[in-house]
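What follows is a set of notes on a single structure, which appears directly below.
Left out: one protein chain. Kept in place: all the others.
This part shows chain A:
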Amino acid sequence: MEASPVKFVDQLVVIILSPENLLFFMRICILFSLFFAIQVPGDVILDLSNMANQTLKLGGGLRQDGDSICVMKAGKLRFMKPNKYWVESSQKRYVPSAGDNVLGVVVDTKPENFLVDIKGPALAFLPVLSFEGGTRRNIPKFEVGTLLYVRVVNANTGMNPELTCMDANGKAAEYGVLKDGYMFESSTGLSRMLLSSPPHPVLEGLGKKLSFEIAVGINGRFWVNASQSSTVILVGNAIQKSESLSLVQQKIYLEKLLKSIQ
């Protein structure tokens, strides 16, 4: 048994198992199962009893239960150096968290705030003064149904999330009203894929052939604009369809699509 080579999934990693790298191998196995397999609620990912004097930062979907860290929702476990852990999943409902760039729809106007729907459980507040150079004199006028690209500043339980249309330096940056175009719905997973680097292959492929504008909100919405409405429809539908495809399928789909355009 000691001398048998082990193929490690489809990566060609061959490990000769000797007592000292058996431990190493087991660790890799545990890590592999932790970070690549899908976790379900109730799974224990970390045992704190043998991890004394370490500080951990837990993100969404994780919970400390005595001496262990439990998963609370289905998804993939993510880790960021040095000590951040969270669970990522794809869902229709968005749970707001500070720092997210989202697409919101104005639902109502109040003297102090705009009420904005960001697909979360509660409506978000966008203070009327949180625009670049915002004063009491120049409050923007948004009709109901205006589409905004905004940033979440505050997201606490039991309170409405707070939004802003400025970056950290008080500049408008790219935030603000999105005119024309069409807003497509997606899952939060697809939004994250669109924002990831390296860029989403379908998005990249389409961008080489067509010219369009896109704004992706992490809350499961993306907005596409182009000079022709057919381009908008093509891009939007291609992105929506690509969610359920594997990388190879995406490439085939993209090739077909680009051929059909010409």
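Quick note on the criterion: a contact is a pair of C-beta atoms (placed from the backbone, for glycine too) under 8 Å apart; a residue touches a chain by one contact, two chains touch by 3 or more; residues count from 1.
Just so we're on the same page, contacts and distances are computed from a predicted model.
The subunit not displayed here is recorded in UniProt as "Protein ECERIFERUM 7", chosen from "GPI transamidase component PIG-T", "Protein ECERIFERUM 7", "Vacuolar protein sorting-associated protein 16 homolog" or "DNA-directed RNA polymerase subunit beta".
In the complete complex, the residue from A:39, A:160 or A:219 that touches the missing chain is A:160. Only one residue from A:102, A:234 or A:254 touches the chain missing from this view: A:234.
When you scan A:75, A:134, A:181 or A:205 for touch with the missing chain, the hit is A:181.
Check A:105, A:173, A:195 or A:210 against the missing chain and you find that the one touching it is A:105. Within the complete assembly, A:115 is the residue of A:87, A:115, A:128 or A:193 that touches the hidden chain. On the side of chain A, the interface with the absent chain consists of residues 105, 107, 115, 117, 120-123, 125, 143, 145-147, 158-160, 178-183, 223, 229-230, 232-234, 236-237, using the contact rule stated above.
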